[in-house]
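Yeah, one chain of the complex is gone here, protein chain that is, but the others are all in their spots.
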Amino acid sequence: MEKTLLLVPLFPLVGALLTYVISGKDERHHRMAGWIATFAAVGSFILTFQLWRALSAVEGSVITAHAWTWFEVLPFKVEFAFLFDRLAAVMTLIITGVGSLIHLYAIGYMSHDPERPRFFAYLNLFLFAMLLLVLGDNLLVMFVGWEGVGLCSYLLIGFWHRDMGNAVAGQKAFVVNRIGDAGFLLGMFLLVMMTGSLEFQQLSQQIPYVDPMMIELAAILLFIGAVGKSAQIPLYVWLPDAMAGPTPVSALIHAATMVTAGVYMMARMQVLYSFAPAALSVVLIVGTLTAFVAATIAIVQNDIKKVLAYSTVSQLGYMFMAMGSAAFSNGIFHVVTHAFFKACLFMGAGSVIHGCHHEQDMRKFGGLWRKMPLTFVTYLISTLAIAGFPFTSGFFSKDAILWTVFNVAEDAPAMNHTVVVFGDIPLNLFCWGVGVLTALMTAFYMTRSLMMTFFGKYRGHHEPHESPMVMTIPLMILAALAAGFGFVYGEAFMEYLVGWTRIDMQVGHHALAEHNEVYHTLELFSMGVAILGIVIGVLCYSVCSGIPKALVKHAKGLHNFLVNKWWVDEFYQAVLIRPLSGFSTFLFKSIDRVLIDGILVNGSGMFVEAGGDVLRRLQSGRTSSYAFLMFVSLFLLILLYLVFMPVPI
Amino acid sequence: MGAVTGYLYLSALLFSLGVLGVLVGRNTIVILMCVELMLNAVNIAFEALSVHFQTLDGQIAVFFVMSVAAAEVAVGLAIVITLFRNYLSVETHDAVTLRG
Amino acid sequence: MEHLFNLTASGDVVLSLLVFLPLFGAITLFLLPEDNDSLARSVAMFFAGAAFLVSLTLLKLFEVGTPRMQFVEMMDWIPSLGVKYILGVDGLSIWLLILTTLLSLLVIFASTSIAQRLRSYLGCLLLLETGMLGSFVALDGITFYMFYELMLIPMYFLIGVWGGKRKIYAALKFFIYTALGSLLMLVAIVYLGLSHEQQFGELSFYLGDWVNLRFGAKEELLLFAAFALAFSIKIPLFPLHTWLPDAHVEAPTGGSVILAGVLLKLGIYGLIRFAMPIFPGAIEALAPVFVVLGVAGIVYGALVAWVQTDIKKLVAYSSVSHLGFCVLGLAALNMQGMQGSVLQMINHGISTGALFFLVGVLYDRKHTRLIADYGGLAQKVPMFAFVFMVFTLSSVGLPLTNGFVGEFLILLGGFQYNPVAGAVAVTGVVLGALYMLSLYRRVIFGSFNEERNGDLTDLNPREKLVFAPLLVLVFLIGVYPQPFLNRIEPSTRAVLEYVNQRNAVAPSVVAENPALRRTSVPQGPESRLEVVEN
Partner (left out) sequence: MSLAAIIFSILTIISSLGVIGCANPLNSALCLVLTLFFVAAHYAMMGAHFVAAIQVLVYAGAIMVLVIFVIMLLGLERDESSSDFKKPRNVLTAAVIGLFIGMLIVAVQSGVAGAPVDGLADASIVNDGGGHAIGQVLFTRYVLPFEITGMLLLAAIIGAVYIAHEQRKPLAEGRGLKAVRNRE
């Protein structure tokens, strides 16, 4: 089994090289690029499926594979090794599964792009890096994957690099990720200092003996890395701009896989986080705020991809809310369901864009359900799922999260409950409230996008057409999963990840949600919220379409504030980037040029020159001045002699 | 005892006048003469101290100073002549080609 | 450490052969007819290639795992002055030798763009190579100083004769700056020789003898300051770095590759080889100063690089930042930091050397180094864009490239030494990504200006051959750095343990000012890493 584990990440890597080499050369082979890459992805999926089957039913069973010793500075040693346990199994299945579907979809989407080989090579390279991240047996291999996916997202966002805007978006993504990675690095250093190693097994054994303050600090630092990668406040600004990349990229990287890396990291480091209550509170707060802010912005966006981007940021906020309340498995469950419906939504949007010849503004769509029935149906199902329509997988995962935030389990190692907000409301109740409000907004803006795109009359001027089969098959598969997965496998999934489930959420635990009548009332409540959101959405954009316009006219300030994305980008520009570049110019111009170079270096040169000039003037050529100088020096010498030497006579 | 200090004062005064003559002199020849004057001042001091200390060394020194002075004048005058030949004047402020 | 240094001549001559081979090359070059360029280049290639092969055999014969000096040669050079000609190589210098011979070979191979006086250009390069190789293997103070100064002359001519517009100013500034520093070192060397005579009877400049000298606190600090200043100018450490951008901008491509690739490393190497074993008390006392300057250099270099308009100047300031990392690693005085520092020297040589080659490729074609003159090159020269991407990533320190391993170890060592310094240094990693990627974006992405850069041609086979070995090294060190670390580890461990043992036994300088006591006890092999608050 160890061999297959090594092959899983190797397949995409080899795929990437092959794609680039074989089809890079001439036009005829360009078509092959897509298929080679997809085969690599599917191959990796099959291997993962085999590994998953091989993973024995026993809860703690693990498959490990050791490639080589990366580097070793005694006593600190780093191995290139992989770890395949249940958590990794789930994530790898998602990555390779959804990844393969997106590769298939991309063949259709990128069918007439001249630089296809380069695109598919980067896509496969991304899969390789993501698998490294998920399968890594220690934090450093995870970090390699971490920065690797950062690089691939940079390359793919800036794929159409002729337009400088895309390149700037790519660079922005990489730099903001790097800021997060810096935090991640510091967290790793702290862990190395505390425990002497970075392997997950070693860490989980030694962390309980480490001084609690350090655990909190390490947890916060690693979370900073997660904030950078999973686009939480304050480092989420790069995700909306990342929509500059082709849609399959947005679907794969910025919806399903890469952005969930932060959530996976926290689940993997659950031992660390369960010993850091303060850090969990921080995570909960950040998650809630991000969810809320992103949802508010999503409501007013007109570009379909931007709506989905902000919705992703919001859903990630939800996942971190779950992590913040130490319900790691629920977070992962939401990752899985989110991967299904968000990938499906992005690809749906992609096929709409593809159909309308690269038009992305929803105001140019409308009435497409007749022209693109398959895309419409899959988009509808996914919208219901993300809105949390009862019995869709989205409902199950999001409802569970809201419940874990709401229900404070006494013996669960969750955040300390003393933290209160606004007077006396306990933190988790506040977050639950904001969570429900966000759920309402989510339902509304998703239905808004559905209505504006597929209903009403067509406002664009291109002739829309349904996407080819190679694009619609993945849509249908994912839509089916989005609809049924939660209902069919919800229970089984939670049991499968019992190692990461919070005590009160575990099956058979006395305070289990099932027997708790409060849980059932909340369940009904969130169903109502979802349906309410959908109904409002439908009404606003069909029957009484006047309401949105009136609202916009009425709440001009608020609308403007939201359209400009809470002025966050401008804020960073004013507070961070402009002063930094001003400071660096100051450093270069005045410190480097004037102070060090000017005064010290050239200055000393000029000083010597000036000194020489003064002395030159002494040689005036007139003998009398020479005589005078001689006499004066003689006089001084005698004076010195008389003053210092006792007169011998 | 006053004689020696008297002569030393005289010698100091003469020497200073000689120096003044050298520094202020316009004419090279005058400078030469002032140098002579300074040498004589020194001789007076030598002689006075020789008498004061009852030794002959002082007087011997005077002889040597005189011979040196003679040599100095000879060379000095030769230089003055060549100076005159090149600059057509012996004024100090003309020969400034050595200016830096 | 004493057992390390009482050497016996091992009888083989490979080191002298390696050091003086380029010198023979330079001499034979001067005997050739003036105008025949191709002959000159082939002769130079022959000698540089021979030197590279000798260094490879040296690597093969090099015994891994022992800290002691190997291939030692001892000969009396000036008996009356006690100056001995002692050569030896160990973990610290073996990789630097290979880097020197490789880069020199590549520079000579890629010297097609030099139009006038190619013969003396190649002669200067070979002479420079001798100076560098000599400095890396010399163990006697005076021999080291002789090679150290020998390097200045050819470098001066390289910048002064074949340089850009302000070449005279840059060459003069470079020469005076470095020479001034090394004169101070000469004073210290002579003082050490004399104090050896005073303490042990006979005048000696051998490093092994100097190690037994004992000084008072003030004396040791002053002597160390003399050495440290000379090497800090060479590194260049933060406030003394202003000669580097000028020297790089005006130097020809080959000149700046060698200057960045190898010359800068002598500062760090000198500190580890000479300053640390001889003045252990001083290095421990002044370690905080070096940490602060190193970290300042990292952030300063990165920020200033970000606002540059000239590519070469940007890469020059990035070197200031990268070597700030090396200084941080060195000053952390623990195994991770030191090993990271030595490894990062090699990585920096490869990535920055390659970057200067890349700038050279552009400069030879368009004769301008301004970023504004380029844009959207990816559409015209895709191969160049790919190679440039790889070396940008290596310079930024992306995992699986060579930059990452060194940087990670340095930051880890720095963090253990002082968490605040570590935290600030990590921002250097972020700023690094900022300025390198913004350079890459402005040059490679965006719209392509057809009429200005229309005639750009992609890498020709000769240039591809130059970049091939460097590309392989980037991924080799990134993915499997163990063979490199195995050879570096014993020597750095020996130096570090000697410094700690000397400080533990006679804490001359440190005892007097406890404030300088470092926060963490250095890690012996057996004990686990933990912060001991004393």
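Per-chain residue numbering starts at 1, and chain names A, B and C are given in the order in which the chains are listed.
Criterion: a contact is a pair of C-beta atoms (placed from the backbone, for glycine too) under 8 Å apart; a residue touches a chain by one contact, two chains touch by 3 or more.
Bear in mind the structure is a predicted one, so any value in this text is a computation, not a measurement.
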| Taking the complete complex into account, which shown chains does the hidden chain touch? | A, B
| message | Could you pull out which residues of chain B are in touch with the chain that's been left out? | response | 2-10, 12-21, 23-27, 29-30, 32-34, 36-37, 40, 43-44, 47-48, 50-57, 59-60, 62-64, 66-75, 77-82, 84-85, 88, 90-91
| note | Absent-chain interface residues of chain A come out as 628, 631-632, 635, 638-639, 642, 647-649
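Quick note on the criterion: only the chains that are shown with their structure count from here on.
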| message | Thinking of each chain as a vertex joined to the chains it touches, would you call that graph a line, ring, star, complete, or other? | response | line
| task | Could you tell me the distance, in whole angstrom, between the mean C-alpha positions of chain B and chain C? | result | 68
| query | Considering chain C alone, which of its residues make contact with at least two other chains? | reply | none
| message | Considering only the defined contacts, which chain A positions touch chain B in the complex? | response | 616-624, 627-628, 631
| field | Complex interface listing, chain C residues touching chain A | value | 173, 177, 239, 241-243, 300, 303-304, 306-308, 335-336, 339-340, 376, 378-379, 393, 398-400, 405, 408-409, 411-412, 415-416, 419, 422-423, 426-427, 429-430, 433-434, 437-438, 441, 444-448, 480-482, 485, 489, 523, 525-531
| request: Mind listing the chain B positions that touch chain A in their complex? | output: 19, 22-25, 92-93, 95-100
